[in-house]
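Working notes, beginning with the structure itself.
One protein chain is absent from this view; the other protein chains keep their places.
The first chain written gets the first letter, and so on, giving A and B; residue counts start at 1 in each chain.
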Amino acid sequence: MMGAVAAAVLVSMALAIFRSIKGPTVYDRILAVNAFGTLTVVLISVYGFLSGRPEFLDLALVYALINFIATIAVSKYVEFSHMGRPSGGDELGDI
Amino acid sequence: MGFMVVIGVAVARLRNLFAVVMLTGIFSLTAAVLYVVLDAVDVAFTEAAVGAGISTVLMLGTLALTTSKEKAHESGSHPWALMLVVVTGMALVYGTLDMPPYGDPTAAIHHHVAPYYLEKSFGHTGLPNVVTSILASYRGYDTLGEVFVIFTAAAGVLLIIGRAKFGRRRTARLAPGELRDSMRQNVILRVVSKLLIPVILLFAFYVQWHGDFGPGGGFQAGVIFAAGFILYALIFDIDTARTMISPRFTRLGLAAGVLLYTLVGVASMLKGGTFLDYSVLADTQVKGQHLGILLVELGVGITVASAMVSIFFTFARQER
Partner (left out) sequence: MALVLDIVSWGLLGVGAVMMIIGAIGMIRLPDVFARMHGAGIIDTLGLGAIMAGLMIQGGLSIVTVKLGLIVLFVLFTGPTATHALARAALHGGVNPQIDEPDTGVEDKDQGDVSSKT
């Protein structure tokens, strides 16, 4: 049964990849990456159960987190075409 | 693995660089799944945190500074180049045929050092996670080198593009608590981020200390910690975020982590052992190893977090 679930997740991943390559607009691709990340979380959890190693769940949590942050970063970049514009004249700099 | 081939081909063929960045994100995710299937959880952890998240964000930062369409090459077909690649690939595959099959218990790699580590690690260090004990104790010198590499990379980025920008301020300095107009509308994002960022930082601490018992450790924890601050910088104003973590703080953090690692090594030398021999740090060998590994991982975490934060801020503050 778990094998069937894993197979279903793999099929969904393939469909998401198809959308990410094909998607006419940029937003399709971002959406596909986000969905792919969620599918990865599911796949890792199911696989952790299959192989009897529940330490994988930390990993799944990290994926969910990173997936979220990456989607927000990409959305912000696409919307504003920058990721944080400095206001200039800042003697701080980075050094 | 078929996914990775498809994605690889697509990455090479697509001209739109933004799509390429997205596809490399998916590529990293599939690589991480592959590592999970191969039972290498720590590696998958780091690949997830770094490859799928931070790399995508940093590549976007680069895209913001350059164009987003690859120029079409005027290249004809190069049969010689293709032949060369194919021949090299076939030679490599032929070389791997000589290697023992995957998971073969009689393979040479399983006979010399690996069983020693696997058997003796718990006795020497008292940690269930062999990866951490190898990384921090048996091969501690290598890890010191890695931390130095991270430090140098961040320092390099800062030196090359982190110049101070002098000149007139283009927009008014914000009063504390005030938000720019574009961000004021983002109520949902702001509220959710305020809920999530403490949780993320707490999770980073959990991963840092739990690395002795489960997958985790300094590198992964540093990346997650940086991710929390990057989220803050993305949702709120970047200037506000920069006043929260000032450049001096990240500079200090970069150096402090490396310094901590080295000081642990020097301390063990002062106490009579060799460099980075943690056994002499406390009364019993196991306690000494525990203490040493804890401090060393902390140093790694501090440096990695500072490096990621400073690199992100350096990229994000550039103007086109």
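The criterion applied here is as follows: a residue touches a chain if its C-beta (ideal position, glycine included) is under 8 Å from a C-beta of that chain, and two chains touch if they have at least 3 such contacts.
Please read these numbers as outputs of a predicted model, since none were measured by experiment.
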{"item": "Positions on chain A contacted by the hidden chain, ascending", "value": "1-2, 4-5, 8-9, 11-13, 15-16, 18-19, 23, 25-28, 30-32, 34-35, 38-39, 41-42, 45-46, 49, 54, 57-58, 60-61, 64-65, 67-68, 71-72, 75-76, 78-79"}
{"item": "Residue numbers in chain B that touch the chain omitted from display", "value": "185-186, 188-189, 192, 195-196, 199"}
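In the analysis below, only the chains that are shown with their structure count from here on.
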{"item": "Between chain B and chain A, distance of the C-alpha-averaged centres to the nearest whole Å", "value": "16"}
{"item": "Residues of chain B touching chain A in the complex", "value": "3, 6-7, 10, 14, 18-19, 22-23, 25-26, 29, 32-33, 36-37, 39, 41, 44-45, 48-49, 52-53, 56-57, 60-61, 63-64, 158-159, 162-171, 173, 182, 189, 200, 203, 207, 210, 214-216, 220, 224, 227, 230-231, 233-235, 237-239, 241-242, 246-247, 251, 310, 313-320"}
{"item": "Partner chain B, residues of chain A touching it in the complex", "value": "13-14, 17, 20-21, 26, 29-30, 32-33, 36-37, 40, 43-44, 47-48, 51, 53, 55-56, 58-59, 61-63, 65-67, 69-70, 72-74, 76-78, 80-95"}
